[in-house]
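Showing just some of the chains, left in place.
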Amino acid sequence: MTFGSTIAATNSDLLSPDLGNRLHAFVSELYPICSSITGNGLREILRRIGQRIPLQIHEVPTGTQAFDWIVPREWNIRDAYVQNSRGEKIIDFKSSNLHVMNYSVPVNAKLSLEELKPHLYTLPDRPDWIPYRTSYYRETWGFCLTQRQLDSLPEDEYEVVIDSSLEDGSLTYAECLIQGKSREEILISCHACHPSLCNDNLSGLAVATFLAQVLAGTEPRFSYRFLFIPGTIGSISWLSRNENVVPRIKHGLVLACVGDPGAFSYKKSRRGNTEIDRAFLHLLAASGNPYNVRDFSPYGYDERQYCSPGFNLPVGSLNRTQHGKFPEYHTSADNLSFVTPESLASTLHFCLEVFRLLENNLTYLNLNPKCEPQLGKRGLYRLMGGLPDAGTRELAMLWTLNLSDGNHSLLDIAERSSLHFDVILQATRDLEQAGLLSSQTR
Amino acid sequence: MTFGSTIAATNSDLLSPDLGNRLHAFVSELYPICSSITGNGLREILRRIGQRIPLQIHEVPTGTQAFDWIVPREWNIRDAYVQNSRGEKIIDFKSSNLHVMNYSVPVNAKLSLEELKPHLYTLPDRPDWIPYRTSYYRETWGFCLTQRQLDSLPEDEYEVVIDSSLEDGSLTYAECLIQGKSREEILISCHACHPSLCNDNLSGLAVATFLAQVLAGTEPRFSYRFLFIPGTIGSISWLSRNENVVPRIKHGLVLACVGDPGAFSYKKSRRGNTEIDRAFLHLLAASGNPYNVRDFSPYGYDERQYCSPGFNLPVGSLNRTQHGKFPEYHTSADNLSFVTPESLASTLHFCLEVFRLLENNLTYLNLNPKCEPQLGKRGLYRLMGGLPDAGTRELAMLWTLNLSDGNHSLLDIAERSSLHFDVILQATRDLEQAGLLSSQTR
């Protein structure tokens, strides 16, 4: 049974019309949790994902070496606020997780406005938005607030409280492995460390969770490994603990910022012409919708680590609007209304299309390589001659036969013929059934 | 003696100004014959060609296996008509070969208009033209007629007669081999199975016949093999019987639709960058006339078979307007006025230019590779210095010397220097005569 038909058969309910709404509801469920690269917020995010798919949770102790890095102390936060002399909380963590610089050390002090200001972060250009700031590797504290809030602060004595802890503990990440027929893997990685930012990256978490759910019901050719990890230190930790898995990764994808209404933007792997790169390019071009393809650069998300020279994995990254290219990026405006059910659902569908292509991208051998076989006598070709054009289906069969010399995968054939992969795939199945092609293990 | 000068010396009469008229007259001579993929019409076509060039006729018996195909029964037709109740022949094979669907089985029946209609083929968009239809591999019968004829048919009882036979016999094709100095061959193939269609492909037959006539008077480097064959089954039959010849084919060309007034359109071989592909591209670009170059696709004429993966021969195809891209294609409008003497003659001349390039495209070795040789003392370079530009002839010598390192053919040099192949060829001859170059056998 083919991957595509398996999905249709066993998971049609998962792909029902309200898919987008369900994805958005999951984003909403995760939105209030204050995640970080360690700590209980991150654990809660992973627990919620684990309610939907089989998840293996890993705890990596503080101080563990991961290549050049050391797993930091664990950060937890209970409360934080700035209170004026009248006892009013004028900045309150309880109203937005973004108000506290992530990884702020504990503080409990009374400060003048002048003393407070160096610890306050705003976006002067976007006076109503709260920025998102972190300080994982330098011990400091800070508050983020809107420019309007800042402008309205009078001289006063402020009580500043951050009830956080930074202590030995562990870094948490989670894996979901969907076992396929082969031990060869497709890696899907998304960062889970950002608090209360919907596009970056609750969107990626939601899409990946639902992808795992859909795939769990199929018998795919590849095994699929989903990683839900804190950015940078998470992928570095995973790679350092899984060097034996790395050689099995045939294709990989980092999912981030996949819920906004923008067009798809695909970032190629460092190698630049891997099968997953070409799969995305083919399907994006065939989609008829606007899209964007970027060459690899070593700045972005965890593809930085997967594509570091010591690994150089065939891992691309799918986004809608690219990080840093939408003004809402890393601000309180990356909220529940910035990501849409339609975008979330179409990202999921597009990923499934790509996986389906990769699953089916085999190389076949024309068993009758000298001249064309007689398709007409097999019912595969029209019988009346003289018409000016061949149909697409006939062309697809002719291309598939012509290029199935053992050196061309179906994607190669689709690219060269300018026909859609699915059309070539259907031709392949018809020809295989007629005994004219045999599949080659690659 | 060079190929070019040999042609001029021995065949100047063949290339005289009325060449186009003689080509067109030959098309006119073949036009009334009802050809098909087998049978006496095809034999008559080949007999007429054989009156002009030495031709070896082959008969392949019905039932012979040719790779995946079986040579079909032989079809012959003597008469066919549809007669109304008043005894008037309202469709008459004698007035156009196209009126009968090619390979129609015998029929002798009285039918109502309703019973007749499923057997009638028209072109609603071109109400005055008769379409060309075939049914080689499904036993049926049919008549082709103009839409106006069809529209004017009243209810009546029609007498339908097709006096044809479909019986064991043989498939006929012909070869003309012009022996050259080398056993390496240039293959020219054209299909001879279409009845009363001037561009597709009486034009190809006429040009190929005249090419063979011209070449027969020369001592070419390559041997030239001309095939006059029924489409598809003919080339498949030839290939299946001549696998030993295949390795000797260095270049090949399918000639079809070469008489209409459109610009040249060259379709590349499957390999896409063979010497004949590059020869056509160079000379088409140098011609200064509009032209068209298409990548290989496995749809078209017999290049489909020559370029099947089991052979993958360096065979391109020359057309003027591409099959299926002119409305007259496969209709009664592909008649004697659709092909012009000028187009036929210029196709022949262009093919000779291409052959001349291939004949002369050797690799030479600069015998004085360190620094330039002193051309001035040999009378090959102007003696006064200080002028701002070199002449084309001097540039051609400098390029030829610079690139004749054993790795560049003359066509390579022409491509890189953007000079015409003939200019490079002349420079090569001058330099060879001066003892500065020696030819390398490739």
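For reference, chains read A and B in written order, and residue numbers begin at 1 within each chain.
Definition applied: a contact is a pair of C-beta atoms (placed from the backbone, for glycine too) under 8 Å apart; a residue touches a chain by one contact, two chains touch by 3 or more.
This is a predicted model, so every value here is computed, not measured.
Q: Of the identical chains, 2 are shown; go ahead and state how many the full complex includes.
A: Total copy number for the complex in this file: 3.
Here is the rule we go by: only the chains that are shown with their structure count from here on.
Q: So, what's the distance in Å between the C-alpha centres of chain B and chain A?
A: 55
Q: Any idea which chain A residues touch chain B in the complex?
A: So the residues of chain A in touch with chain B come to 366, 368-374, 376-377, 383-390, 394-395, 398-399, 401-405, 417.
Q: Which positions of chain B touch chain A when the two form their complex?
A: Per the stated touch rule, the residues are 66-69, 102, 131-138, 232, 235-236, 239-240, 270, 297-299, 304-305, 307-312, 323-324, 329-330.
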